[in-house]
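Would you mind keeping the following structure in view while I ask a few things?
One protein chain omitted, others in place.
Note that the chains take the letters A and B in the order they are written out, and that residue 1 is the start of every chain.
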Amino acid sequence: MAAQHPDARPSPAPAVGTARAVAPRMGRFAYFAFCAAVFVFLVAPILVIIPLSFNAEPYFTFTEGMLRFDPDAYSLRWYREIIENEAWTGSLVNSLVIGVSATALATVLGTLAALGLASPGVPARRVIMGILISPMVTPVIISAAGMFFFYSNLGLGQTHLGIILAHATLGVPFVVVTVTATLAAFDRNLTRAAASLGAGPWTTFRRVQLPLIAPGVISGALFAFAVSFDEVVVVLFMGGVEQRTIPRQMWSGIREQISPAILAVATFLIVFAALLLVVVAWLRRRAPG
Amino acid sequence: MYGCHRVGAAAVLVAVAACGSGSDAPRSVTTVSWGGSYGRAVNEGANIPFTEETGIRVEVEDFNGGLAQIRAQVDIGEIHWDVVDLGVADAVRGCDEGLLERIDITSLPPGSDGTPAEEDFVADGRTECGVGNLYWSTVYAYNADNIPGEKPATMADFFDVEKFPGRRGMRRVPEVNLEFALIADGVPLDQVYATLDTPEGLDRAFAKLETISDEVIWWEAGAQPPQMLADGEVVMTTAYNGRIFNAQVLEDQPFVIVWDGQVLDVGQVSIVAGTPRLEAALQYLAFATSTESMVRIARRISYSPMRKSGMPLVTTHVVAGVEMEPHMPASPANAANALRYDWAWWVDHKDELNERFSAWLAR
Partner (left out) sequence: MGGGDRVPQGGGPGGGPGRPGGLRGAIPFRRDQLRALGLVAPLLIFVGVTFIAPLATMLTRSVHDPVVADALPETLALLRDWDGDGLPAEAVYETAARELERLGEERTIGQVAGRVNRVQGGLRSVFTRTVRELADAAPDPAVAAETPWRDALAGIDPAWADPMTWHAVRTTGERFTSRHYLNAVDRERLPDGTIARQPEERRIYLRLFWRTLLVSGTITVLCLLLGYPIAHLIARAPPRRAALLLVLVLVPFWTSLLVRTTSWIVLLQTQGVINDLLVAIGLVSDDGRLAMVYNMTGTIIAMTHVLLPFMVLPLYSVMRGIPPQYMSAAASLGATPVQAFLRVYWPQSLPGVGAGALLVFILSIGFYITPALVGGSDGQLISNMIAYHMQTSLNWGLAGALGGILLVGVLALYLVYDRLVGVERMGLS
């Protein structure tokens, strides 16, 4: 497959001569077919979960009844099971509490830092940026192992606070990156104009900068929330029974017993991700530049 | 200028920490068990009645055996677990290493017929830091729907991928698997541990495992084997006998247990040394190993009680109504061809074999 794609590149130039016209057309077709296959590869695995979560039987594949669209082959039993199961509802509460707190922390600190980094003449800007973004590339197993030792020594092992701090750290790079990108498109003369009209730094920030960078801040916050809401390794290392989050619950579900209830949770998370995606896309359109 | 933001965030954190760490929470005890259908049996048989009687909340955490998490907690100096359901070899090792509290068996309640605890417990279930609660077996089982024609009947059949092609499930530890390998290789039951005790015998066991290792899916949690059998992911798998039994009677799965060369073992309940909730832990342990609790558990999953007073009280399964005795690992018919787990041998060899086994897997 791979070998054919250079030929497959659609050429805007008209083909020279009839003998050579067939090859580009076939190449073009192969190119589109290949791209379509890749898009299917990207999206189909996610979509396939959704109908399976309505399976009336405890199987992970389409039963004959499902393929015939027999309404009896579909049911909401797995959704009922997760709603009635305290372990799942409890983990949702934990995920939300931890996610919201970590996001608040990461967003406030990250936005301030991005503002600072965007202002003229910050010393060692590149190094600071490198440090702030490093939690994003550091293999999470290493971060989690280090945090396990360090936080336990501080008495923060198996506490909500410990996990919130850890998740905030992992979310920080996303806030810094997004807000920095928004600020890059931001016209600095506006703040100068505000200052020359007598606004103090705080007023300038609140009345001029914040409204303009708000879309970036909010998408950064959504990224940070998504990171926390999907994080499992830190929770595995540092969390106890009382800090079980949805990903942690899914982790043991996948490792120990894949019940179709997991597919119901997964469907819920897919819908949630789609919502996040829509909001972020909308915000990006509103962002300056 | 940004002070209020930071104060805001800090306030959220403090509020969360206060409600999360549970400093003023009602008394609770964290018990650690093996999850799945066994976990449910313990929950219904011991945890819920315990909370009803004492008002102490029982937090349940699942694990897959071993001392690692306990060692980690003791090493790092933060004890989160209180009562742990361990194998005998681990209970003895944990005791030697100072990880577990010593338990005085005479402090436990007498049997339901009044027999003092020290006479009521069978001798098997007695070590310094653990109280035996049940007999269980690692067996192998197959899904009758997925094996047409002749069915496997011996341990040798499990290792015979030509006669019975298809993937196998095995627990991701050396224990029991090495014994199975030697039994399948023709070593008589009474020679298994003597053979393992020699370097040649160990090599022989690993070599036998090697013959099927390409076909093996290694499981960790006891709930996985019945799942893999039901999904057809494996044609046969080693498993804890109670898990297969529950799938048979509660989910009508066409699973068959092969009672040949299975390893018969004892489960114990221990308390983690240095737990700040020692009193509640002791209270829970006494309750969970009482005749009544053992019988309630044994009527939910096929593991025999270790109190003599409990044995005759186990009648039928509470939901399925089937007679439990024919499914019990310690019943004479089932135990006839069983290998008794030699915990003393494993106390001495578990660490080095765990290491050798994981290196063998990682090749």
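Convention: a residue touches a chain if its C-beta (ideal position, glycine included) is under 8 Å from a C-beta of that chain, and two chains touch if they have at least 3 such contacts.
What you are looking at is a predicted structure, and each value in this text was computed from that prediction instead of being measured.
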Inset, instruction - Would you mind spotting which of A:73, A:100 or A:145 touches the chain that isn't drawn? - result: A:145
Inset, instruction - Please pick, from A:176, A:194, A:221 or A:241, the residue that touches the omitted chain in the full complex. - result: A:176
Inset, instruction - Name every residue on chain B in touch with the hidden partner chain. - result: 2, 6, 66, 68-69, 71-72, 74-75, 93-94, 96-99, 165, 167, 172, 216-218, 231-233, 273, 347-352, 354-356, 358-363
Inset, instruction - May I ask you to list the residues on chain A that touch the chain which is not drawn? - result: 1-2, 5-13, 24, 27, 31-32, 34-35, 38-39, 41-43, 45-46, 48-49, 52, 59-62, 105, 109-110, 112-113, 115-123, 125-126, 128-143, 145-151, 153, 165-166, 168-169, 172-174, 176-178, 180-181, 183-185, 188, 201, 223, 226, 229-230, 232-233, 237, 247, 250-251, 254-255, 258, 262-263, 266, 269-270, 273-274, 276-277, 280-281
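The definition used in the following text is that only the chains that are shown with their structure count from here on.
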Legend entry - Distance from the mean Cα position of chain B to that of chain A, given in whole angstrom: 38
Legend entry - Of all residues in chain A, those that touch chain B in their complex: 58-60, 97, 100-101, 104-105, 108, 112, 149, 152-153, 155, 157-161, 164, 201-202, 205, 240-243, 252, 255-258
Legend entry - Of all residues in chain B, those that touch chain A in their complex: 1-2, 5-6, 8-9, 12-13, 16-17, 19-22, 30, 35-36, 59-62, 76-78, 80, 220-221, 223-224, 227, 230-231
